[in-house]
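Only one protein chain is missing from this complex, and each of the others stays in its spot.
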Amino acid sequence: MRWLRHHLIGIVAVAVLVYLFIPIAVIMVLSFNKPSGKYNLSWNEFSLDGWTNLCGVPGVCSSFATSIQIGIISTIVATILGTMIAFALVRYRFRGRSTTNLLIFLPMATPEVVMGASLLALFLNLRFPLGQATVTIAHIMFIISFVVVTVKARLQGMDPMLEEAARDLYAGPRQVFRYVTFPLVLPGILGAALLGFSLSFDDFIISFFNAGTLVTFPIYIWGAAQRGIPVQVNALATIVFLVALAIVLTAQFVNHRRRQALERSAVDMDTFSRS
Amino acid sequence: MVAVVPTAARSGASAPVAQRSSKTGYLLLFPGMAWLGVFFAIPFVTLFMTSLQAPVAGSPGKYQFGLEFGNYASAMAEYWPLFLRSFLYAGIATLLALAIAYPLAYFIAFRAGQWRSLMLVLVIAPSFASFLLRTYAWKTILADEGIITSTLNSLHLLPEGRILNTGIAVVAGLTYNFLPFMILPLYAALEKIDPRLMEAAGDLYASPQTAFRKVTWPLSMPGIVAGTLLTFIPASGDYINAALLGSTGNRMIGNAIQINFIQFRDYPTASALSFVLMAAILVLVFTYIRRAGTEDLV
Partner (left out) sequence: MTDAARAVEDLHLQNLTKRFGDFVAVDDLTLTIPAGSFFALLGASGCGKTTTLRMVAGLEDPTEGSIRIGEKDITGLRAFERPVNTVFQSYALFPHLDIFENVAFGLRRRGIKDVKPAVEQMLDLVELGSLARRKPSQLSGGQQQRVAVARALINEPDVLLLDEPLGALDLKLRRQMQIELKRIQMDVGTTFVHVTHDQEEAMTMADTVAVMNAGRIEQMGHPADIYETPQTVFVANFLGQSNLIDGRRTGTSGEFGVIEAHGLSFMVPSDRCFCSGSDVTLGVRPEKITVLDAVDAEQVPDGHNRLEGRVTDVSYTGVSTQYLIDAPWGQELIVFEQNVVVGDRCSVGDPVILHWAPSHTFGLDPAPGRGAGIDPEVIEAERVNAHLRVRGAED
């Protein structure tokens, strides 16, 4: 009883984590399914169809490629624009700071359906043809804010003395940026880019409003949901999930190793200073 | 959307150092802010204008400039139950998410030790699999012949005899999908609490329950406010869960906006609904923030 009370919160925590992964497990398991009807909803029999013939169903791979393309372009543009804003916010004085902050905060607090609808209203009124360009424009728009907050936090967390030290050590303004500021902010920028890509790749609502006849991977899934999602989709989603997880875990592992090395050397130092 | 939340919640008041004032600042701001201005702010104006457009007589599906405030009245007359349902579903899902997220966030913040960063990765990891597919997976999990439904049915707990295609499934889907948005800000707030405060409370004769109520919970308030908002806002505008997991009787306002915009091409009605949704959310959020006594959001 005592044991239970002490570990209750741990048990609940693990249960919640398991709960978070139940749908992932379902997606993975069903990627090895051979559905009995047109809907891949319940287990029928084992098959590798989804994995051996990833592009076997028309539209799956082309929509996947479209999403990757949109993701890469919008991530690059949004990361550059957002990083510039973050630098301006932390490093420069300018008028209209609170309006700027509001304009950065609002996209994160607006329901996607409203953003999608209002952007569509703009494109319709301008008679701008819907397609890959409009979707990319929309993605850049909603990624910028996330890049700004991530990079801004990193910049604010940086010791201002490091830049002073560089100036003191004969680095001119450009050199300070190139050799100190940028390398130190880079991890934040990369993290923001990774996040931006995953947001773009998985976005459905805003894309759907502004896609016209363009089919991204989520739009393909949406359409397929009505007539039955092919197993290939499950296989591709599984691959994406595992690749993303691998990237993040590798980053974690590298961090962890670095920290361990640090602790080890701290121990070295203790014995060293005692001798 | 997820990994950013703690940093966003954390990046608080630290004063900017060594600020320079020059043209460079404006040059850095301009392209990004122009993008947001043109593709985020101006669309709100066009959305508002579209919501007031009048149909062109004789050509259905065509609209022209107008000041038809009646669009709002007719849209609300038809769709007000969907608004109520959206906020009800989103509200229930937010409370459920808070109840589920708090123990996990607490555990990660105070008890996880060396597993802390791994557990945080695990919280974000499900987002790496497609949102639509994860929602679709709940169709399998909550299926009529599935374990969950049959168990609950044998206990006579389900009024309609099933979960799928009912409001329960929609709320379950919303709760699941936006859970990380609750966990991360909660974690960020809890992690900042010095665990010695709880020991101090214990030392000063507070039982663990009292210590939680008087110390931990109030100190985690910024996380609770941020988490509930970050869950409630997207949940109330969502239509994927209602479309995939509910029946026609469970449609939310997002469904109405989407259908009017894309299928019916009734742009004024759809725009009016979007505008009302945004306004309603803003009003709710600001009253909530005021009552919760936190201004510390961005």
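We call the chains A and B, going by the order they appear; numbering starts again at 1 in every chain.
Following the convention adopted for this analysis, a residue touches a chain if its C-beta (ideal position, glycine included) is under 8 Å from a C-beta of that chain, and two chains touch if they have at least 3 such contacts.
For clarity, every value in this text was computed on a predicted model and none was experimentally measured.
List the neighbours, among the chains on screen, of the chain that has been left out.
Taken over the complete structure, the missing chain's partners among displayed chains are A.
From the list A:V114, A:V135, A:V180 or A:I219, which touches the chain that is not on show?
A:V180
Among the options A:A13, A:L41, A:A78 or A:A166, which residue touches the chain absent from this view?
A:A166
Name, in rising order, the residues on chain A that touch the hidden chain in the full complex.
159, 161-162, 164-172, 175, 179-180, 183-184, 261-262, 265-266, 269, 273
Operating definition for what follows: only the chains that are shown with their structure count from here on.
Between chain A and chain B, what's the gap in Å when you average each chain's C-alpha atoms?
Comparing mean C-alpha positions, chain B is 17 Å from chain A.
Which residues, counting only chain A, touch chain B once they are in their complex?
Result: residues 9-10, 12-13, 16-17, 19-24, 26-27, 30, 41-42, 81-82, 84-85, 87-94, 100-101, 103-115, 117-122, 124-125, 137-138, 140-141, 144-146, 148-150, 152-153, 156, 160, 163-164, 191-192, 195, 198-199, 202, 204-205, 208-209, 217-218, 221-222, 225, 229, 233-234, 237-238, 240-241, 244-245, 248-249, 252, 255-256 of chain A touch chain B.
Inside the complex, what are the residues of chain B that reach chain A?
The contact residues of chain B facing chain A are 1, 3-4, 7-8, 10-11, 14, 16-22, 24-26, 28-29, 31-33, 35-37, 39-44, 46-47, 49-50, 100-101, 103-104, 106-108, 111-112, 117-119, 121-141, 143, 145, 176, 179-180, 229, 233-234, 236-240, 244, 254, 257-258, 261-262, 267, 270-271, 274, 277-278, 281, 285, 297-298.
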